[in-house]
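Below are the structure tokens for one structure; questions will follow.
With one protein chain held back, the other chains of the complex are shown just where they sit.
Order of writing sets the labels: A, B and C. Residues in every chain begin at 1.
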Amino acid sequence: MQTVLSIAIDALAYGMVLFVISIGLSVTMGLMRVVNLAHGAFAMIGGYIASYAARDLGLAYGFAVLLAIFGTIVIAVPIERLLYRRIYGAPELTQVLMTIGITFCIIGIANYVFGPTLKTVPLPSELQGSVDLGFRAIATHRIFAIVCGLAVAAGLWYAIEKTAFGVKLRASVDNAAMAAALGVRTEIVYAVSFAVAVGLAAFGGVVGAELLPVEPYYALRYMVTFLVVVSVGGAGSIPGALVACLLLGAIDTTGRYLMPEFGEFFFYLAVIAIICVFPRGLAGRAKG
Amino acid sequence: MQPIFEVRNLKRAFGGLAVTNDVSLSMAPGDRVALIGPNGAGKTTFVNLVTGNLRPDSGEVRIAGEPVTGVDAIGRVRRGLVRSFQVTRLFADMTPAEHVALAVLQRDGRAGRLFGNFLGMPDVMVEVQELLGKLGLKELMHRKVSEIAYGQQRLLELAVALALKPKVLLLDEPAAGVPQSDTGRIEQALADLPADLAVLMIEHDMDLVFRFAKRVIVLAAGAIIFDGSPSDVTKDPRVREAYLGSYANASHAA
Amino acid sequence: MKRMILAAIAALAMSGAAYADTIKIGVVGPFSGPFALQGKNFKAGIDAYMALNGSKVGDDDIEIIYRDVPQADPAQAKALAQELVVKEGVQYLAGFYFTPDAMAVTPLLTQANVPLVIMNAATSAIVTKSPLVVRTSFTTWQTSTPIAKVAKDAGVSKVISVVSDYGPGVDAENAFKAGFEAAGGQVVEAIRMPLATNDFSPIMQRIKDSGAEGVFAFLPSGPTTLGFVKAFKENGLKDGGIKFFAPGDLTQESDLPALGEAALGIQTTFHYAVSHDSPENKAFVEAAGKAIGNPAELSFPSVGAYDGMHVIYKMIEATGGEQDAAKAVEAVKGLSWTSPRGPVTIDPESRHITQNIYLREVAKADDGTYYNKEIQTFEKQGDPGLAALK
Partner (left out) sequence: MTMTTTNDMIAASPARRRFGGGDLIGLAIILLVAVIGYFLFPNNLALLTRIIAAALLVLSLDLVTGYCGVATLGHAALFGAGAYAAGIASAHYGINDPLAMLAFGIVAGAVAGLVCGVVILRAHGLPQLVLSIALIHLFHEFANKASSWTGGSDGLSGIAPTALLGLYEFDLWGRTAYVFGVVLLAIVFLLLRLIVRSPFGMLCRGIKEDPVRIRSMGASPKIALTKMYVISGAVAGVGGALNAISTQVVGLDSLSFNMSAESLVMLVLGGTGSLFGALTGTVVFMFFEDVVSAANPFHWLTMVGALLIAVVLFAPKGLYGTAAALVARRREAK
């Protein structure tokens, strides 16, 4: 029983970290219809900025996180204006080619600027160490990640479902021409959404850095994981992504506990099974 | 004569709402039947049930006497039940010749062949040219579909269906979206349909219905409320009620 | 072209006498991609050696030609090696971070008349694939066997083995098991986990549940070691008194700044620590640190490359710059020298390097950085993996 509980806690923590890092991708893929393979690259940029700010400049953690989010957005906005704008509405394979190209460039540049070593974001003392849950210990930063995940989920859900901007965004997604005719400036809506997605990527990169350490190859190394999580959830759906992360986190964690040597099999077989049952992702089915 | 196409007591409900409620009809070879009904009458669901894209809760569909209720959409096509689409569904990158050839080859079970090209198959080409010639598309046969006019695309849609040599043809608003100037050609094509073919046309345009159909079926709220000759349909009180009751919503129904 | 003609004329004129020429060495390694750091270390080691020993052997200039194989890809490695030999005319092949890449090249050597000096790839069997292979790095068996004795000596008799599920991981598991059981210990459980494991908490739970007193772990250097070491601490295993043993891949110097405090006290056995205290190593670290740019990126492949260059220089000396692979390899069999890692010998029979293996512990230096502190030496270790093959 204790073990089951313990695994459940691990699964929750891992799932929420996945969620924080992947949810930005769900926004670009689901709402903006861009297969953005450079998502990991933006998360990595966030991680580098935070690492540089906190470790080399000695800034406070919270400040480093903010700097990472806004720094990454500042870097990403010109990329959006110059490159992404050209591939909105383009065939998916073209988007794949473009975003892989961007990823390669960012990897090369990161390797050149920061070198190939691992970078960490030093945690403030409040987030270091472990919390005793009675039956086991759990790292404080994991609890922080869980809280961040929930906050991001709630915030995004609110922004998309309840605000005027969310209405415009959904309208632009459903029918860009119609939305434009109704006076929605879709260019701005897209730019803002892109900035939000990139900001989320950077935030995830920083919060998840304890689990997925920052190094130049980060951008490609975890891309598959992000892609899998988002599409299992159903691109564009916040609750879908949340459920997918928790479910896949649970399967991964349980698999690795029970039969670590077949951990990979478990995970990917589960992915195949889920997609075969829900061919449009978990949330895709729920909608109809 | 044995009916070529039969529907018996077809029922389908979504949630608690019966969208197709105990529908029965029967058609003989050569029949020209129009299915009309106000918006929301359940025409689309009926088509899906008949073509096998939806499973009925109960009831039966028969083609040439053979029950096909358990047969999927592809199987029903192979048994001779062919449909056209309300909005053209053609392959933008392919030519009319390729469309018709593909249909002919598929009908003959040759569409899986890994070698040869239909341009080099005389029997196929003869049929392609004949069919396209009848519909006035012969000059365009090697142009890409995306380059030809919508009215011609509608004709091609018909050609593809005919190339399959159906026993029962389900036409879903064959003239929808075609400019007035071009409807003549389509009506001509409809008039020229093979005499032994049973045609069920779903249509809003009552002028077309009256010119084409020998028999009209009116669907309302999922049930058949009228099945008779065109001259009687406007007199029927139930039809009048069904239409006039929703007249404001169905502005283009006559 | 002009130079070649000149050289030909000179060769004719001097008919066989030694003349100044450029001897090319082709180095294949991961210079980009996820293992770029290790490739960078190859280059640093080579640059350091040439900085300290000159870029000439006798009258011959030495030229290094680098080729990139970012991830294990035998087809690409073989194509590049062929290109190096046939097109660039290299007389020596060197480098090779991944075993399958090296394996793919071995069938070429005899026909190409080129020796292969392995600067990293750590599977025992490579040297058996061709008599022209010499290895100056280590094998996983070699570095993993002594830690078994360390564990037993520390009073641990029940150990759980946790390794990444791929060739070197399996080698490490077998090496440790053989050594530990020979010493009278018991491996209570052997877990192999996928290479791409990000979250190690469930593994830690397994370790906890196994009731072992110590854990033996092998993970390839790089990002995953960070997660593993941190999880070990955060899940309370470290504080719970479970001892941690591993070969030194887990705590390579370039990862230590990231591992930080979590790695403190971890005991590993390895053939080289950047902190090794000897004049040879001081000179090496200074030169290699300069070559790599950021001394914090220095790690074990650099010393493999450095010693590899030493072997190649000796081969060139022995052959007088002539291309004669068999003679070159013959010349370095039994060669002994003092490497930055300590005294080493090329075992004449296996052509693998015999070297000291050190027990080290991650410690904090006065300036707040972390390093591998050598605390015990196992002298003149051969490769037990070769014996296990037989």
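Basically, a residue touches a chain if its C-beta (ideal position, glycine included) is under 8 Å from a C-beta of that chain, and two chains touch if they have at least 3 such contacts.
It should be emphasised that the depicted structure is a prediction, and the values quoted were computed from it without experimental measurement.
Taking every chain of the complex into account, the absent chain touches A, B, C.
Only one of B:G120, B:P179 or B:P237 touches the chain withheld from this view, namely B:G120. Residue B:A103 is the one among B:V19, B:V33 or B:A103 that touches the chain not shown.
Checked against the full complex, the candidates A:I49, A:I69, A:M98 or A:I238 give a single residue touching the omitted chain, namely A:M98.
Of B:G16, B:G112 or B:P237, it is B:G112 that touches the chain left out of the display.
Residues of chain B that touch the chain left out of the display are 51, 73-74, 77-78, 82-83, 85, 89-95, 97-98, 101-103, 105-107, 110-120, 142, 160, 164. Residues 29, 35, 83, 86-87, 90-94, 96-98, 100-109, 111-112, 224, 227-228, 230-232, 235, 261, 264-265, 268-269, 271-272, 275-276, 279-281 are the ones on chain A that touch the missing chain. Mapped onto chain C, the footprint of the missing chain covers residues 31-33, 36, 39-40, 66-68, 71-76, 78-80, 82-83, 85-87, 99-101, 103-104, 106-108, 111-112, 123, 125, 129, 165-168, 170, 194.
Everything that follows uses one rule, which is that only the chains that are shown with their structure count from here on.
Taken as a contact graph, with one node per protein chain and an edge wherever two chains touch, the assembly fits none of the named shapes, being neither a line, a ring, a star nor a complete graph.
Counting C-beta pairs in contact, the chain pair with the largest number is A-C. Mean C-alpha position of chain A lies 36 Å from that of chain C. Here the spacing of chain B and chain C, counted between their Cα centres, is 73 Å. Looking at chain B, no residue sits in touch with two or more other chains. Contact residues of chain A toward chain C in the complex are 3, 6-7, 10, 13-14, 17, 108, 111, 115-120, 130, 136-139, 142, 210-213, 215-218, 220-222, 225, 252-254, 256-257, 260-261, 263-264. Interface residues of chain C, counted against chain A in their complex, comprise 32-34, 36-37, 40, 165, 191-194, 196-199, 201-203, 205-206, 209, 222-223, 226-227, 230, 234-236, 254-255, 257-258, 260, 293-294, 296-297.
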